[in-house]
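Here the complex is missing a single protein chain, while all its other protein chains stay put.
Here is chain A:
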Amino acid sequence: MLADGGKALSGGHSLIPTMKLRLNAPDVLVDVGRLPELKGISVDGSELVIGAGVTHGAIAASDLVKKHLPMFATGASQIGDPSVRNRGTIGGSIAHADPSADWPAMIIAADATIVMQGPSGTRKVKAEQFFTGLFSTALHENELITQIRVPLHDGAKMTYQKFSQPASRYAIVGCAVVKSADGKLRVAFSGVSEAPFRDKKAEEQLSSGQPAEAAAGMSILSDHYASEEYRKHLANVYLNRALAAVA
């Protein structure tokens, strides 16, 4: 069904708005919003496993998430507004891959793995490799995201800092930083470029003790919310805020 012009519908808070804009016109919608297999948050070995159909609100309220991945709880609580968080799901947000969505920066910085189920079985892709361009991902047409698996990062410090668009709360710039117990940094951005990305150059500069330049060499988005120059400036401001938060 998904391969024949169909689309999976979960919370609908990305897909329905795009359908209203006629950017998407699926022949068939398959409502996966109430599948119990896509719900639930649990610890499996050294990973926190979040079902793709878990809402932002449920992640923000989860004690397991607060304990092991506090950035995910505080980050989720900054998505949209309470009603949006009651419906929108992490899997839907990731599959939609809006360049300004909050989850991508967080899951890239946290080195999460995205689990996808298709007709030929299960496939896993690292979050860092998942986002391939503007609204484009490694997800195949006939696949469904089922889980997001995140290393527990015990002893790490982590933060997600964002500059929000005031009505939608989408990130004009969102910066996630995870500092492991041994001091290693992972830096990722949403909102800055056509696809969310891990900022390896900034990581290298920081690990060699230099001041970092955010999003060096990246093509920077420019729109009526923020020009290219302003966005680049904000990326640096929010990187510094994130670094201060994990210092």
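Convention: a contact is a pair of C-beta atoms (placed from the backbone, for glycine too) under 8 Å apart; a residue touches a chain by one contact, two chains touch by 3 or more; residues count from 1.
Note that contacts and distances are computed from a predicted model.
Q: Suppose you had to identify the omitted chain by its UniProt name; would it be "(2Fe-2S)-binding protein", "L-lactate dehydrogenase complex protein LldF", "5-methyltetrahydropteroyltriglutamate--homocysteine methyltransferase" or "Cysteine desulfurase"?
A: "(2Fe-2S)-binding protein"
Q: Looking at the full complex, which residue from A:4, A:37 or A:81 touches the chain that isn't shown here?
A: Result: among the candidates, A:81 touches the missing chain.
Q: Please pick, from A:6, A:33, A:70 or A:118, the residue that touches the omitted chain in the full complex.
A: Answering carefully, the residue with contact to the hidden chain is A:33.
Q: Need a quick check: the contact residues on chain A for the chain that isn't drawn.
A: Per the touch rule, chain A residues meeting the hidden chain are 9, 12-13, 16-17, 19-20, 29, 31, 33, 80-84, 86-87, 167-169.
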